[in-house]
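One structure coming up, written as structure tokens, with questions to follow.
Apart from one protein chain that is not included, each protein chain of the complex appears where it belongs.
In this document, chain identifiers A and B correspond to the written order of the chains, with residue numbering beginning at 1 in each.
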Amino acid sequence: MSGVAATAGVAKPNPEGNGPKLKRVKQRLTSRGATAAAILIAVVWTIPTFGLFVNSFRPADDIRTSGWWNIFVNPQFSLENYGDVLFSGGASSANLGSYFINSIVVAIPSALFPIVLASMAAYAFAWIKFPGSNAVFVLVFALQIVPLQMALIPLLQIFSQVLGISGTFPAVWIAHTIFGLPLCIFLLHNFISEIPADVIEAARVDGANHTQMFFRIILPLSVPALASIGIFQFLWVWNDLLVALVFSGGTVDVAPLTQRLAELVGNFGRNTQLLPAGAFLALIVPLIVFFSLQRYFVRGLLAGSTKG
Amino acid sequence: MSMMMMPGMLAGAVPFAARGDFWGALWEKFGVFAIGLVAFIAVVGLVLFLADRAPKRGRDFLQLLAFVAPAMILLAVGLIYPAVRTTYLAFTNRTGEFIGIDNFVWMFTQPDIVTTLGNTLLWVALVPTISTVVGLAYAVFIDKSRGEKVLKSLVFMPMAISFVGAGIIWRFVYEYRATGFEQIGLLNQVLVWLGLEPQQFLINSPWNNLFLIIVMVWIQTGFAMVLLSAAIKGVPIERLEAARLDGANAWQQFTNVTIPEIRGSLVVVVTTITIATLKVFDIVRTMTGGNFDTSVIANEMYTQAFNRGEFGQGSALALVLFIMVLPIVIYNVRVMRKQKEIR
Partner (left out) sequence: MRSLTKRRLLATVSAAGIAGLALAGCTTTTDSGGTGDLDCSAYEQYGTFDGETVELYTTIQGVELDQLVESMFDFEDCTGITVDTVGTQEAETQINVRAAAGDAPELMIIPQPGLLQRLVEDGYVLPAASTVEDNVDEFWSESWKGYGTIDGTFYAAPLMASVKGWIWYSPAEFEANGYEVPTTWDDMMALTETMSGNNTATYKPWCVGFGSGDATGWPGTDWVEDAVLRTAGPEAYDQWVAGELKFDSPEIREAFDLVGDIILNPDYVNGGFGGVESIVSTTFNDGGLPILDGNCSLHHQASFYEAQWPEGTTVAPDGDIWAFITPKTDPTAGDSVTGGGEFVAKFVEGEAVDALQTYLSSDTWANNRVALGGVISANKGLDASLAGSELGRASIEILQGEDTVFAFDASDLMPAAVGTSSFWTGMVDWVVGTKSTDEVLTFIDSTYP
């Protein structure tokens, strides 16, 4: 019963998330106390970032000698830090734009590739019966824990000596794809395996083979899950420094924004006053992505998983 | 297979990026970008198309291969092989000689490393629990409330911040200045306003571990909240309605209907956060550098392998991390088995 209801919601991905039924029975589980608690959590969670935001507008000397809240007593705003991050510093920072482009060129395929490959694999693990299917899936699941650092050397070896692509975008894409796959497969499998068997069965009776099933049933039903997992993967890639350091070769041709920002701080942590501004610039794109795709979260990732 | 050839073809294009010529480089980058996307789609499409048109005999197998092989090949190369290699290295020393379990003996006899193991357990116990509980509570509190989207975004925001950024943010919270000086860390300022002594939050052991854990909780709560919020919205209204008619109050509806309904999601959330917690090292690295008894296994592994060139000891630590995840893997497998039975 519930399975069907949930699927109905998923089958017609409803951006607003409020199915007609939900709207009618708009029952609030929340009370005044709960609202107060929610606002308290929201405030506590936001204050640290807000402090950084304020500091990004304060002169270096003020950041060092007084707390950011003093800005309310002694308002002193300046855009100097942002100016320094964006425009100063001779030969290098004129390139901030280049690094920004690099980040985009790195992040989009690195979010897309694992999602596509993972949805295919997740479908196979969930709906194609084959010997050892469970064992292989458990293996994939367990691979999540292989520490990235331990995989760097062997992978770089292959990229530089076998494929000859180290220090190029494809190297970074492949690395991110590989490191993202286990979690993406795990999350998508959870979603795809919850699609009611009768839906799949009906298609099979109609004579659909696996490829047709994948494109006609699985993908359309999984849009919200694909979108939300895609967002997470995008965020992880966008904020990554380690993979970029190793596989991008660190040049202005390929290296992403995170690396440039880390460099801006300079030797021995000089220019620490630039960090708040830099961190905020790096934050803009993830926030845009989150806001623009947020609707998928509403009825998103695990809407189908209603059974324990 | 064919997946791996695609980047090889592209690689040649990159070195031509004109240095200093922003626009030329821009075109070239987007060229690589476009070729990459098209090539990927073409390869995947072709594989699926061929599987679709495969001869009747063996079609099932070929289709299975088409779906699973691309991911599995990448995983075999990029993770399984390194995992095997790491396992082997864990039993070798600096010069690559096989030394049996010496690295593990070393680990459990060094007081510093034992502390590190203890800290990791503390992280694994606290981060998933607190993040999930707070994330769930928050998701329930704001469910269908006015401004839900904004409230969600506020708690989600830390997810969009890199660990390095988080380190900077929290420095302005924990920063310490002695009594009598102007505080620049918010938490100490609050203590001073309350008439208390400022504290060295990141230095006074063992409490400093707690303050580092808070940073991780701050980041992961958004993840838990977003997933659980979606799950809550998937709870069928009829069930809640039925419970309400049976006279259940809000709390009873929550524990008797909502929780069982979202159990699957809870397992996923706790699992994912637990694994992320075991792997995290950036927070410790940027905030305390592992000093003051705050190191965790992932950080120690990095230090041993890359700062000291002790790949054997680093690998042994990686292996211990892996073993710590096993119970979670086993639990998830059991849950999955049950699900399959239900189906």
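Simple rule for what comes next: contacts are C-beta pairs under 8 Å (C-beta built on N, C-alpha and C of every residue); 3 or more make two chains touch, one makes a residue touch a chain.
Bear in mind that the values here come from a model prediction, so they are computed numbers and not experimental data.
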Quiz item: Shown chains touched by the missing chain?
Solution: A, B
Practice problem: Return the single residue from A:F159, A:W173, A:F191 or A:F290 that touches the missing chain. | Solution: A:F159
Quiz item: For chain A, which residues lie in contact with the unshown chain of the complex?
Solution: 60-61, 64-65, 89-92, 94, 152-157, 159-161, 166, 245-246, 249-251, 259, 262-272
Self-check item: Residue numbers in chain B that touch the chain omitted from display
Solution: 15-16, 18-21, 175-181, 200, 202-203, 205, 285-286, 288-292, 302-303, 305-310
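Here, only the chains that are shown with their structure count from here on.
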Quiz item: Centre to centre, by mean C-alpha position, how many angstrom separate chain A and chain B?
Solution: 11
